[in-house]
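Of the protein chains in this complex, one is absent; all others appear in place.
Order as written gives the chain letters A, B and C; numbering starts at 1 within each chain.
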Amino acid sequence: MEAKKIFSDSSDFRRESRFSSLIQLVKNPLGLIGLIIVITIVFSAICADWIAPYDYKAFDIKARLSGPTWDHLLGTDNLGRDTLSRSLYGGRVALSVALISVSLSLLIGLFLGMLAGYGPRRLDSVLVLIFDSIRAFPTIMFALAVITIVGPSLNTVIAVVVITTVPGYARIARTQTLALKHTEFILAERSLGAKPIRVMFSHIVPNVIAPLLILASMDIPVVITIEAGLSFLGLGVKPPTASWGSILSLGYSFIRDTPWMVIAGGVPLILTTLGFTFLGEALRDVFDPKLKKD
Amino acid sequence: MSNFNNDPVIDISNLSVDFQTQRGDVRALRNVNLTIPQNKTVGIVGESGCGKSTLINSILRLLASNASITSGSIRFLDTNILEMTDSELNDLRGQKISMVFQDPMTALNPVITVGKQMIDILFRDSHSRNAKREKARDMLQMVGIPDAEDRLDDYPHQFSGGMRQRICIAMALMMNPALLIADEPTTALDVTLEAQVIHLLQELKNSFQCSILFVSHNLGLIAELCDEVVVMYAGEVVEQGDVFDLFHSPAHPYTQRLLECDPARIEKSTDELPTISGRVPDLIELPPGCIFSPRCVSKFEPCSTQPPPEFVVNEHHKVRCFLSQDG
Amino acid sequence: MGNILSINNLRVRFRTDGAVRAFIDRNQDPYIDAVLDVSLSIERGKTLGLVGESGSGKTTIGRSIIRLVDPAGGTIMFEDEDIGRMSSNRLVTLRKDISMMFQDPVASLSPRKTVGSLILEPFKIHGIDKINQNQKARELIEMVGLNEAFLGAYPHQLSGGQARRVGVARALALNPKLVIADEPTAGLDVSVQGEILNLMRRLQVDRGLSYLIITHNLPVIRHLSNHLAIIYLGRVIEIGSTKDIFTNPAHPYTLGLLSAVPQPDPNKRREKLKLEGELPSLSRRPTGCEFHTRCPFAVAKCLQESPIRQEIEPRRFVSCHFPFPLSQVKV
Partner (left out) sequence: MLLLLSAIHLVPGDPAGVALGPRATPEMREAFRVRMGLDQPFIIQYVKFLANVVTGDLGVDVWSNKPVSSIISAQVPHTLQLTLLGLGWAIVVGIPLGCWSSIRPNSWIDRIVGVISVSAIAVPSFIIAVYSLLLFTVTLRWFPAIGAGDKGDPWDQFMHLVLPSFAIGLGWVGYLARLVRASMLETMGENHIRMARAYGLPTAKITYVYALKLAILPTVALLGVGVGGLLSGAVFAEIVFARPGIGKLVYDAVMTRNYPIVMGGVLVTTVLYAASTLISDLITAALDPRVRENL
């Protein structure tokens, strides 16, 4: 506290490095591990076409439910499909669902949250009521209910994830906006004659976006989990598309015959969620000044 | 340095404190000498960044984890606080030295009643709970809280800012400490409440027979309350002495300028208020000579090359400035 | 010269309870009056100081002038227009003529913008783009005594005094006629305070500005303002020229405020009037003269009748049943 003030003076300002946050992120061992895992997973998902030894729907009738062999490094499933290849393609499904739905939720949540926070009070009450009712459903229950109505598909999964995660973003955006609304710099902008749109997009968004991005990075593993979970229940991707959840589900059916499918579906899933969570935690430590102190 | 009473309560000699930061070591306190005589009120005055908070945190050993004491000693009666064990420290805190913080709104625990917090301070006593409660009530009455008995069961948020600061003062005096440290206790309060709190401190100081270390940036409050004054600038004690001496014949140019700048001292309305030009030096790379020389209007040859030692103006008045070299 | 701004019987109310809550509590009047019957005026080219303790409503008065809060009654005449009745379009252009500086020098700057873009913001807001932006930014930053390098700095990199200078540059960017400054010296060290006040004074002379300065700091306002209005519980209890008020306070509260200022001289230790008690709650205003709960001179009449504002000398008003006679009390 003392120390910070000592730097202030009247002929120059405190200068700081632009890259200091990135350096801090890499210095944090968990952040570095997370970053490496995430990069690996993203790389293998993008390059699945080139690095996967087999097509994800190609049968090998002779080798069914086999353990690891030189031909099939992680064994095969009950139809003789190569589990390693299916895992690699499964990563692609998981990541694309996560990316699409998290960015949609972030944008929608940011917009609605700011609207609730900065707009008229009545609109705020209505939006908060809607957010709270959505949050009142346990995610999976909500998903089950929606899927009964519209039937299972990848788009349904994305829609369900977006609907259930938007309130989280909106809530943060709203509380931040409400807090900012009465700060002196927003009052100062208003006193200069700035209109609401300008205040919102030019002054509130830059201050609200950071916690939302952190939440998004923490949400990616959650979304991956939901997708895998629904596919595990047979309510996500449609066969023969490979998903970590469907591999696990199949593995669960044959768990007494071979553990390899459960491992091939589960381990990448665990690694991915761990990687993103570590990265998210490290990001939060770097950017959230509240926790940065120590 | 005044030493006319018997042993001083606090005797700080040659204290230096560094803070480790990413940019390098901030030399927050350098060679500080300071004594607090018994039953006297000593005021520390200085602007932000002068090291006054670091100094009081060192006395109670409450420094942040990136701070290190590089030299010196802080003697409380006859023991060095810096060499105390944890249990000795806990005996010292609250019982022999207590503290009133700057912001009364955050200084009390919001989920524990005021009475309970006061009684908790008496944890060393073997008295019954009722006796402790009576003591707490008496203390609240003494600091001017109406309906003290009932209000013991209230939570801090049910009191106004001024009342909370009174409660903090009551808590600080619960154990009859030898030294009360007051860190800008009125900065968060309005003028009329400030006057009330200062008045209260004046009254209590007579009835409680304790020394007070009063930290403030407000010269008026120091003049009002203190017997002796210590002026700090950029981590050093630049001048210290009897309050009358120091206010009427300040020896250090910084003290002189500081007094000139105080708008409360300027009787006539003026168009151009005096200021101190320049800036507080970077405490990572210190200037070679006197710490104030870059901003000093009366600097001469030795000022920018060698740091001034402590010169004695009179028995109760010392200053670190070459201008006082010849006495 | 005439008045640039005159406020008559201004009233500002705040809702304390929501509609549902008020209904449950059978609260017929879920409002508090933060500002009540305030009348004051600012002479063109002069400075009026608005003095009061926290919670007195002084900030609210300032904010209602630029309609950051809407008045519930009374008029605010700026030149010849009532600000209270302005259309929202007119309000936008009004903000070119009246600008405001907020209390916290650093927090009143948008944290993710550079000083350069903050200084040019007023021009962007009002669609003034026919200017040489770089040159304008340089002009403004140099006007407040900082160098060009600061244009690239972010608010958190500035010290309080530097941020305050940027605030001054922003407030003066569009050549306003009236500047409202809320505690312009709050949080600044004494040695820096003087620099900011001198800067504000210089710019006032150069540009013929009028100031409304909101503060609790009496020693500072003394050197900056021509007139003072003392606020207590949302009402003006005394108004007059700064010199007169400092030499002859007429209201006991004014006297209390003045004598609460500690003098930096150990020979002048106070044994004088000290105001007891604290500011009453706005939701339970005292009867009669609202100051009677803290007034050492209060008598029965003060508890029952509210005092009427009286003019004790030209342009000097006080709301007290028994104001101090002029030239008798010395502070």
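Following the convention adopted for this analysis, a contact is a pair of C-beta atoms (placed from the backbone, for glycine too) under 8 Å apart; a residue touches a chain by one contact, two chains touch by 3 or more.
This one's a predicted model, so the numbers in the text were calculated from it and none came from an experiment.
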Chains still shown that are in contact with the chain withheld from the display
A, B
From the list A:42, A:134 or A:178, pick the residue that touches the absent chain.
A:134
Which residue of B:120, B:260 or B:282 touches the chain not shown here:
B:120
The one of B:103, B:134 or B:282 in touch with the missing chain is B:103
Mind pulling the chain A residues that touch the left-out chain?
30, 130, 133-142, 144-151, 221, 225, 228-229, 232-235, 248, 251-252, 255-256, 259, 262, 266, 269-270, 273-274, 276-278, 281, 290-291, 293-294
Touching the unshown chain, chain B contributes residues 60, 62, 89-95, 98-99, 101, 103, 106-112, 120-121, 123, 155, 157, 168, 171
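Rule of thumb we're sticking to: only the chains that are shown with their structure count from here on.
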Between which chains do we find the greatest number of C-beta pairs in contact?
B-C
From chain C, which chain is the farthest off, judged by mean CA positions?
A
Distance from the CA centroid of chain B to that of chain C, rounded to the nearest Å?
32
Counting only Cα atoms for the centres, state how far chain A is from chain C in Å.
49
Could you work out how far the Cα centre of chain A sits from that of chain B, in whole Å?
51
Using the touch definition from the top, which residues of chain C touch two or more other chains?
192, 195
If you look at chain B, which of its residues touch at least two other chains?
48
Please give the residue numbers of chain C that touch chain A in the complex, ascending.
63, 66, 68, 91-96, 99-100, 102-104, 107-113, 121-122, 125-126, 147, 149-150, 153, 156-162, 167, 170, 192, 195
In their shared complex, chain B is touched by residues of chain C numbered 53-54, 189-195, 197-198, 201, 216, 218-220, 222-223, 242-243, 256-257, 259-270, 274-276, 278-279
Which residues of chain B touch chain C in the complex?
47-48, 160, 162-163, 190-196, 198-199, 217-224, 243-244, 247-248, 257-259, 261-266, 269-276
